[in-house]
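Not every chain is included here, but those present sit where they belong.
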Amino acid sequence: MARPDGRAPDELRPVTLQRNWSMHPEGSVLVEFGNTRVLCTASVTEGVPRWRKGSGLGWVTAEYAMLPRATTTRGDRESVRGKIGGRTHEISRLIGRSLRACVDLKALGENSIVLDCDVLQADGGTRTAAITGAYVALHDAVHWLGKHGSLKGSPEKVLHRSVAAVSVGIIGGEPRLDLCYEEDVVADVDMNVVCTGTGDFVEVQGTGEQSVFSRAELDVLVDLGAAGCAELTRIQREALS
Amino acid sequence: MARPDGRAPDELRPVTLQRNWSMHPEGSVLVEFGNTRVLCTASVTEGVPRWRKGSGLGWVTAEYAMLPRATTTRGDRESVRGKIGGRTHEISRLIGRSLRACVDLKALGENSIVLDCDVLQADGGTRTAAITGAYVALHDAVHWLGKHGSLKGSPEKVLHRSVAAVSVGIIGGEPRLDLCYEEDVVADVDMNVVCTGTGDFVEVQGTGEQSVFSRAELDVLVDLGAAGCAELTRIQREALS
Amino acid sequence: MARPDGRAPDELRPVTLQRNWSMHPEGSVLVEFGNTRVLCTASVTEGVPRWRKGSGLGWVTAEYAMLPRATTTRGDRESVRGKIGGRTHEISRLIGRSLRACVDLKALGENSIVLDCDVLQADGGTRTAAITGAYVALHDAVHWLGKHGSLKGSPEKVLHRSVAAVSVGIIGGEPRLDLCYEEDVVADVDMNVVCTGTGDFVEVQGTGEQSVFSRAELDVLVDLGAAGCAELTRIQREALS
Amino acid sequence: MARPDGRAPDELRPVTLQRNWSMHPEGSVLVEFGNTRVLCTASVTEGVPRWRKGSGLGWVTAEYAMLPRATTTRGDRESVRGKIGGRTHEISRLIGRSLRACVDLKALGENSIVLDCDVLQADGGTRTAAITGAYVALHDAVHWLGKHGSLKGSPEKVLHRSVAAVSVGIIGGEPRLDLCYEEDVVADVDMNVVCTGTGDFVEVQGTGEQSVFSRAELDVLVDLGAAGCAELTRIQREALS
């Protein structure tokens, strides 16, 4: 049972990270994991939300969204429905937590960075592509702040870790890395792994709605995801050099 | 560094499951994990949502909420704010997925069961208490349907697995089971583990916002959580016998 | 035509008032009028809403809500629907007015007290049970403020009256006190009577949607309600002693 | 202490009822109670809401609203705020109940009538003016249905009662009929009385937020209100003849 695009089970799709795709944001990256295409922008504003003022700490948050026709059938806009769905909330929170894990908020000082991750085209793995791309946009925004003398610490101190993410799953008994949509819908178990550039874990979310998974399967998936994140870390570094 | 209530690191808080706490629902359980107190009700309706009609499959879903003063300071009602927050969405979805993992939707037939988990008092672990209690309420609702001759399969076929959940975390280097609120806010790593009655995993969600975690720490937490779920499974069985 | 539970026409259902049912609020009461069960909590915050700042006056308000399965069939959550219904608004406003009638807002000083009345189980008379229970929770919150030295006047000056409420109605020509749900739906006339501990009226709301009522019937209902409130006042005093 | 406009304590303000003020509605009345000016329209639609289909019963409902500058200071539009306030809800429900008390829904057949009561200018007593005017608009809409052969019963059978409403209050110890705004804000006790054309009561809502009221005061207010409604009934008959 070959993969739809002929990849090896432990092989990523072609990954590209185009920096400075947009002219206005302080950091912007168009990230592609195969056909999945997410525009990640990092917007800097001086100051922090009211509840945080005077704390000396900065703030980093994320918002994820999909264009209505990023998917095979058109979805209603959340702005038209007048409320944000549960899936959107869940993913925005995951991205925000993952990126805050990289940032020393004290060294950032009272600055805010919002990471917008808008899916222009979806083919599975949009949340992991978003995290991987948003890290690079965040990097550029932090250095922009550094150049403008607005940080408490150096950019390297502010962004003391890198982060990347990938999905893994079990399909027909075979563990696979970086599922495309066609694989995602038939997976028995599905896990998102978020790792730092040094191989520690930031988030691990495994779910077996179609099925359940054993301790052994959990181990295989975690290791496969960690290996995928290591490769993504390499690609991020290349993009940033 | 002893635990606030003097428990051993791998010890659950006192857990109680009061069945039939409410007179109207087809299943209702007041679950307590120490001071955390959640009212779980299972409401049966004939038929399924429109998009599912004619499929022959049933539907199980969950809604989680907190009373405004379940917490140390009063929170605004989501009904007053006019929208449901991201945290509420995320937890409702987790509970729903966890319980659907127990149910054979074909054997359920075109019936719907809504699990409402309303936190009356919060002291950490509300989502894991909710899953653990909701399973028992779901059990009673499925048997109610069985008695009324409304199932396609037997109650045992419909509810072919049990599910329980517990939180684990690392505090000052020590892995601990079933964190209370005071522990939750200082944990470096926090994981929710959802297991079946036979020890398989339904969901594993580990997050290290304060910190990151190594492969070894992940293993310890997963094992501690699985052991806690085994004990909760025993308590569920007792309540149902 | 006996009453469903065999009571005399002018007899209350068994009424219980459990103080300190919850650990977090400054006042909390689980009130039961028969099967009707309402959790009333009083939450204190220092300061008053912006439009009231500098007035020297405190603020007391109330919010009423029902758990989705408090009733015989499950109701949608108002948080999910994204708006509060007319009935909820109407009852919240009634409770707020009734309790403000007991409070000397000047003696309260610039403190706010929110009374949350969440119906855990409904069997008629939820709004009158809520008022009766909320008074006791309010009492405890005012004394809590007194102990913390945060009042302008003494607790007795702040809470210079007590308040209790009960429903009355005419069923098949017979005036009855404290209707349960089964009686409520068939009543020709329905009235809610809110009285002070000394027998004055705070609110009288009579409605005859099924029918209309004469001056004589109005008199009978008002008197029956006042007698019921007198008995509830006695029960409140007992609970507070 | 004379009244602001020199009226006797038991005297109504000048009341006018202009029928057919608007060209589109099946019934429309511009009602004035002194400076209070409410446009009441009755809109007929064939059929009833989905939940009522096949019942053979009609439906009558009401919506109350204020233009933003009907009052001394401009209020935000509820459409702009995105939600309907508690006061609006409460009054809309009161008007709807009061008018349904006049209608034999079976004789109406499966037709719907919506009564819109829009306050163009407010000077106290807007809800009672609305009820009094809406009755006349309803009358015209029912007769319009009769002329079009769309009723199950005769217009007289459908509209088997008339209804009128007035506010009463106690100011400085003096009971007064039909309070204007200046009186309303200083009243110790405030009551709205809704009566049929034959002197029975449909609704009585007395509230003493500033104060409380005795049994004797209640009697005086109820009688004063009933007398005011009798006079309003006479004015309605005149307008309809």
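All chains are identified by letter, namely A, B, C and D, in their written order; residue positions are counted from 1 within each chain.
Please note the rule applied: a residue touches a chain if its C-beta (ideal position, glycine included) is under 8 Å from a C-beta of that chain, and two chains touch if they have at least 3 such contacts.
Predicted, not measured: the structure shown is a model, and the values here were computed from it.
J.: Given 4 chains in view, how many copies does the entire assembly contain?
T.: The number of copies making up the whole complex is 6.
By our rule, only the chains that are shown with their structure count from here on.
J.: How many steps does it take, at the fewest, to get from chain B to chain D if each step moves to a chain that touches the one before?
T.: The least step count works out to 2.
J.: I need the common contact partners of chain C and chain D, sorted by label.
T.: Intersection of chain C and chain D contact lists gives nothing.
J.: So which chain is the furthest away from chain D, centre to centre on CA atoms?
T.: The most distant chain relative to chain D turns out to be A.
J.: Quick one: compare the interface residues of chain A with those of chain B and tell me same or different, with half as the dividing line.
T.: Mostly same residues: over half of the interface numbers shared.
J.: What is the distance in Å between the mean C-alpha positions of chain A and chain C?
T.: Whole-Å distance between the two chain centres: 50.
J.: Quick one: chain B and chain C, Cα centre-to-centre, how many Å?
T.: Their C-alpha centroids are separated by 33 Å.
J.: Going by the contact rule already set, what residues in chain D reach two or more other chains?
T.: As it turns out, chain D has residues touching two or more other chains at 83.
J.: Graph of touching chains, which shape: line, ring, star, complete, other?
T.: Topology of the interface graph: linear, an open chain of contacts.
J.: For this entry, which pairs of chains touch?
T.: Touching chain pairs, listed by label, come out as A-B, B-C, C-D.
J.: What residues on chain D touch chain C, complex-wise?
T.: 83-87, 89-90, 92-93, 97, 100-101, 161, 196, 200-209, 212-215, 218, 222, 226
J.: With touch defined as at the start, can you tell me which chain B residues reach chain C in the complex?
T.: 22-25, 28, 35, 39, 41, 43, 45, 63, 65, 67-74, 77-80, 82-84, 88, 114, 116, 118, 120-123
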